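Sharing a structure with you now.
In this view, the complex is presented without one of its protein chains, the others remaining in place.
Chain lettering (A, B, C and D) follows the sequence in which the chains are written, and residue indices restart at 1 in each chain.
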Amino acid sequence: MELRVNNLSCARGGVPVLAGVSFAVAAGQALILRGPNGAGKTTLLRTLAGLQPALAGEVSVGADDVALATHADGVKAALTVAENLGFWAAVHGQRDIAPAISAMNLTALQSRPAGQLSAGQRRRLGLARLLVTGRKVWLLDEPTVSLDAASVGLFVQVITTHLANGGLAVIATHIDLGLTAAQTLDLAPFKARLGALP
Amino acid sequence: MELRVNNLSCARGGVPVLAGVSFAVAAGQALILRGPNGAGKTTLLRTLAGLQPALAGEVSVGADDVALATHADGVKAALTVAENLGFWAAVHGQRDIAPAISAMNLTALQSRPAGQLSAGQRRRLGLARLLVTGRKVWLLDEPTVSLDAASVGLFVQVITTHLANGGLAVIATHIDLGLTAAQTLDLAPFKARLGALP
Amino acid sequence: MSVWEYANPKRFMDTSARVLPWLAALAALCLITGLIWGFFFTPDDFRQGSTVRIIYLHVPAAMMAINAWVMMLVASLIWLIRRHHVSALAARAAAPVGLTFTLIALITGAFWGQPMWGTWWAWDPRLTSFLILFLFYLGYIALWSAIEDSDAAADLTSVLCMVGSVFALLSRYAVNFWNQGLHQGASLSLDKEENVADVFWVPLLVCIAGFVLLFVTLVLIRTRTEIRARRLQHLLLRERMQ
Amino acid sequence: MIALFLRDLRLAFRAGGGFGLALAFFLLVAVLVPLGVGPKAATLALIAPGILWVGAMLSCLLTLDRLFATDFEDGSLDLLATAPIPMEGVVLAKAAAHWVTTGLPLALLAPVLGILLQLPGPAFGWLTLSLLIGTPALSMIGAFGAALTVGIKRGGLLLSLLVLPLYVPTLIFGAEVVQRAGQGAPLQSPLLLLAGITAGALALLPFAAAMAIRVNLR
Partner (left out) sequence: MIALFLRDLRLAFRAGGGFGLALAFFLLVAVLVPLGVGPKAATLALIAPGILWVGAMLSCLLTLDRLFATDFEDGSLDLLATAPIPMEGVVLAKAAAHWVTTGLPLALLAPVLGILLQLPGPAFGWLTLSLLIGTPALSMIGAFGAALTVGIKRGGLLLSLLVLPLYVPTLIFGAEVVQRAGQGAPLQSPLLLLAGITAGALALLPFAAAMAIRVNLR
């Protein structure tokens, strides 16, 4: 499994945002996306996930290989933590949610309705969902928002295990995660220039 | 102007979360709230803002002195950046939004509908709103989420100016802002113990 | 040269700019001739009196109301299959024109119904299905204006137009099933016995031609406006991106 | 308060703000009922006042769930609660904006739909008048219902349940005015009662609604 992006251009709201992005991430590696606000990190991740079509260029993985985690984490307030995870596991044909629950330290919160979680607890749940997708390519948009230091540590450990198992990850973040096996890509130089009028 | 909190207890969703919190913040000072996820930072800030009643204890400032900035930043997607700010300025009886716009580096985005902002740009708008309230006590819940390093710098500068003008601020955050005139309060020790069943 | 050349916005703008004045003049000519002829130089009908003159507005408007929808359907299909922006914008441009024609047909019909049937409105199948067509136009336009991203709006309204066409046909059938009506059957067909007399017929044909030309003119003008608006929007967006 | 009123109007008129949709819904109800009931003019004339009033109520109702919910979801309501306007003022400003964007246009459109439903001639003016007098109450009662349900995600249906029973007196007197106008009967007393309900709702409900909002923000 390898993620190879070749000369990709993407648009947001009809306006080209990025042009000529190329990179490759091998199994076991992580790529950190950096760039100032509005650089196009979210746009790039959504394009990689196949949610929006690329203007040009190729992406080597299909929508069937990726797991996306964005600001909105698909958590239903009325369902408990375990039910939320169980649902996503079932959708992805997995069965066992116990490892995901313990990996993100959610055991004590298991039977709490998700609507009653604090911002960081909810985010932990959103990240635990990644583990039940069974997907190899993780696309993460600012995953550590609202997490305290201990949870960031947990999360880094989860990522490291994922990489060690042959997974790979693309992570947009503004803070330093302290991941060892990670390249960094700054998106600022890929800002789309003005082309001809359509 | 001083914010004095005396033996405050607060609850969230009917469950006591914090008990016996006391602190004082003088004009020109900032207080950084720390604590693991679920410690009760958000709950405390909402109580200070008068949005939920305290179980016990006193707060020295009324709802009329505080400006609150939470995860949800009261931004209307259909209105432009300037219209959004203008509305909040009008509500607070202020007139001039230009300083707020330039302070958070929103000049270029002024006439953009807020729905078309990236996560960080939107957050900048949410913070600019603080400046048009004309309030002295700022209560900020994880204000730097999604901000890039440059914007965090801007924000720290805004806070510093606010403090220098005799304002004060209570800031819940997981990261290090590098504010000089700031005390820190860890909320973990104030966790409410299970009392008698009510 | 293939027809698709005109799907290029630039070519479309050039060509339409050249054609438009002629079309507009022709439309005005036909309409003025047809309406003046119809209103002042035809005899009163022996049953309907002078109210028969409403026919010169009513029938062409009613015909064009339906044809405008058909044109939107075709343009939507072209957009979905070949993704030419001009056709999506033409569909968008035609909708308000079609809506207006529908409204004209409804209002002139109501004014005609008052003397003829003694009521402004009756739930006759033809009238009912026109009212439903009016609703379809409203929905289509509302969807266009509710979505900001213009490509997404074009996609969604095209799908709506296709599904809507099927259901509009079904409704027409259902309404017929539901009520047998008062309204005149088709009397323009050439093979029928009870065709209206020639005195009425010829000016009516001129009016119909005028309405067709008017429709084409309006749609062209509005499409040009839409293209310009789209360019403008792109420029603005771009300026903001700096 | 004026700033809030103006902002709400502006939001309603912006793309996607939904101005005009209440009207379209009203039109739809007026079209669907005959399709269900059948085309006979006599039947329709009989039920027209009732259906028109029920239709106006439903379209008013459907716009209500936006009233506070969008502001709640994006945090504006929290911020308004700490702003220097009393919550009662917020409620009034929002109810007023709601009325201007729904009740008022509904009242003006109603006569046209009266034609569709074969409303008897003399009733047309009274239909508009009764709606003009009655719809402010609908907006205000609705604002109260919306305040009660503001914490509930997509509480639109629950809102309907709470509000519709409260609408009953307005509906009865409003429809009665139009009914009597159609039959040429005296209609002073229902009209006065209708006005009374509106006045009462405007005077009292802002307080109840403001309290409900404060509770929901906790």
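Criterion: a contact is a pair of C-beta atoms (placed from the backbone, for glycine too) under 8 Å apart; a residue touches a chain by one contact, two chains touch by 3 or more.
It should be emphasised that the depicted structure is a prediction, and the values quoted were computed from it without experimental measurement.
Participant: Which of the chains on display does the removed chain touch in the whole complex?
Facilitator: Visible chains that the missing one touches: A, C, D.
Participant: Just one of D:25, D:99, D:124 or D:144 touches the chain that is missing; which is it?
Facilitator: Among D:25, D:99, D:124 or D:144, only D:25 touches the chain that is not shown.
Participant: Hey, which of D:2, D:108 or D:168 is the one touching the hidden chain?
Facilitator: For the chain that is not drawn, the touching residue is D:168.
Participant: Out of A:26, A:56 or A:90, which touches the unshown chain?
Facilitator: Within the whole complex, the residue contacting the unshown chain is A:90.
Participant: With the missing chain put back, one of D:63, D:76 or D:130 would touch it. Which one?
Facilitator: The single option touching the absent chain is D:63.
Participant: Which positions on chain C touch the chain that was left off?
Facilitator: 132, 135-136, 138-139, 142-143, 146-147, 149, 152, 155-156, 159-160, 162-164, 167-168, 170-171, 173-175, 177-178
Participant: Considering the entire assembly, which residues of chain A contact the chain that has been omitted?
Facilitator: 49-53, 63-64, 66-68, 70-76, 78-79, 83, 87-88, 90-93, 129, 133
Participant: Can you list where chain D touches the absent chain?
Facilitator: Missing-chain contacts on chain D: residues 16, 18, 21-22, 24-25, 28-29, 32-38, 43, 46-47, 49-51, 53-54, 57-58, 62-63, 65-66, 69-70, 152-158, 160-161, 164-165, 167-168, 171-172, 175, 179.
Everything that follows uses one rule, which is that only the chains that are shown with their structure count from here on.
Participant: Count the C-beta contact pairs for C-D and for A-C, then tell me which is higher.
Facilitator: Top pair by contacting C-beta pairs is C-D.
Participant: Just give me the whole-number Å value for how far the CA centre of chain B lies from that of chain C.
Facilitator: A distance of 56 Å separates the two centres.
Participant: Need the CA-centroid distance for the pair chain A / chain C, whole Å please.
Facilitator: Whole-Å distance between the two chain centres: 49.
Participant: Check each residue of chain C and list the ones that touch at least two other chains.
Facilitator: 148
Participant: In chain A, what residues contact two or more other chains?
Facilitator: Each of 13 in chain A touches at least two other chains.
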